[in-house]
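Of the protein chains in this complex, all but one are displayed in their positions.
And then chain A:
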Amino acid sequence: MKSEQGYYGQYGGSYIPEILYTSQQQIVKAFEEAKNDPLFMQELHKQWEQFSGRPTPLTHCENLSAHFGGAQIYLKREDLNHSGAHKMNNVIGQGLLVKRMGKTRVIAETGAGQHGIATALVAARLGLECTIYMGAKDIARQYPNVFWMKQLGATVVSVTTGSQTLKDALDEALRDWSGSHENSHYLIGTACGCAPFPEMVAYFQSVIGDEVKTQSQAQFNTLPDKLYACVGGGSNAIGLFNAFLEDNTVEMIGVEAAGKGQEIGEHSIRLSHNLGSKAIAQGFSSIFLQNESGQLQDTHSIAAGLDYVGVSPIIAHLAEVNRVRMTYASDKEVLEACSLLLRNEGIIPALESSHALAAAFREAPKLSSQQHIVVNLSGRGDKDIFNVAKAFQDEEFVPFIQEYANTFSNNDDQADDLNNEGGVI
C-alpha cells in the first residue's frame, strides 16, 4: 500500500533523531530506485524462489473444515519459507537493498527470534556483519533461536532496559543505528518504524497476498471471502491483505494477542476496543498502548512475536477506516487452536499464527460450506516447543531437559568420536 509522503491517513511519518535523517533519506531513495529496477526485481524473485522456497502453498484443511461444518479453511503456508516464517520475504528484499547501498552491516530487532534468524541467515549469505537486539525476556523464552543466530555468526545483544521485549529491542536497534549509520542498515522486521520502512516492509511482504490471489483462483475459482492474520507489528497481515485492498468482497480480519487478561501488562491489544491511542514513538505515529502521561506500557502475549506495544501505521489506518476488522485471541484459545491444527491437519503452527487460527476457528462454523477463508500461517511452531510443552503440561518434558542438561557437559566424548571419524563440527 502506497503512502502519502510516508503517511497512511493520520499515521506513519518519520520521527527520528536528526542524526538519522541522512540515512533515512538514503533508504527512501534507494527503495524507490530499486522498485523500478528490473534487475533488482529479478534478483528479488530469484532469491525468494531459490533461497526461501517461494511460492509457498495454499493448503486446504479438509479435516478441520468438516470438523467445524462451516467455511472451507485454507492456510497460506508461510511456515514453509526458509527460516520457518514470512520474515524471510522482507529480509531478502532489504538484504539486497543493503548490498545496493553498499553498506556492510545490518542491525535488527527481534521478538520471537524469527526476524533475528532470518536476518542472520541472509547476512551470512550476503557476507554482511550482523547484530541482533533481543529483549532479555524474549531471549529467555526463545533461546533456541538465539543459539542459531549465534551459530550463523550474528552478535546477539540482550536488551535489559524497560520491559525487556520487542519495543526495547527496537529502541536499542535505533540507538545502534544512530552511531553506525555510515556502514550499517537498520533492517527492521515489521511494517513499523519511520518512513519508508512501513511501506517497504509491506511491499516485500505483499508477495504473500499476491500468491494467495492466484492460488485461490486456481484452487476454488474465486477470491476468498475472508482473510485472517495475526497482528503484532503487522507485517504478515499487511503482506496477506495488500493484494486484496481493492476487492471489497474480501473481508480482512486482524487478530491481536489478548494474553491472559485486560489489565495493562496482561495483553497486547492495541486496536480492538480502543485500548490503544495515538502516540508518536519509535520513529513513527500510530496506535500504541500508553498511559495518560504518554508513557508506553508493558504488554504480554504467550507469543513473543505479538508482544509489542505499537502496531504498523498501515494496519492502524486500515482499522480506522474499517477496511480491516480487528479481533483478538487469548493465550488459552491460542493453545487450543494450535492443538486442533496439530491433531487434525498434521501442521505445527507458531503461537503467533495460532492467534489467526483461533479467530478463524471461532468464525468458520457460522459460515457456509461454499465460503472460503484463508488464514495466514505466518510461521512454524518448532521454536515454541518449550512454551507449548509447558502449556500442555507434558510430563516427560522436564525430566528430559534435566537429563539432557546433566549430559550436556559430557559432550566432549561425542565430539571426540566425531573428530575421530573425520567429521567437521
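What we mean here is this: a contact is a pair of C-beta atoms (placed from the backbone, for glycine too) under 8 Å apart; a residue touches a chain by one contact, two chains touch by 3 or more; residues count from 1.
What we mean here is this: contacts and distances are computed from a predicted model.
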item: Listed names "Tryptophan synthase alpha chain", "Gluconate 2-dehydrogenase subunit 3 family protein", "ABC transporter" or "Aminotransferase class v", with the criterion being the UniProt name of the chain not displayed; value: "Tryptophan synthase alpha chain"
item: Options A:Q10, A:T161 or A:Q262, residue touching the unrepresented chain; value: A:T161
item: Touching the absent chain when the full complex is considered, from A:M134, A:A279, A:V324 or A:A360; value: A:A279
item: Hidden-chain contact residue, picked from the options A:T22, A:Q151 or A:T222; value: A:T22
item: Where the missing chain touches chain A, by residue; value: 13-19, 21-22, 25, 161-162, 167-168, 171, 174-175, 178-182, 279-283, 290-296
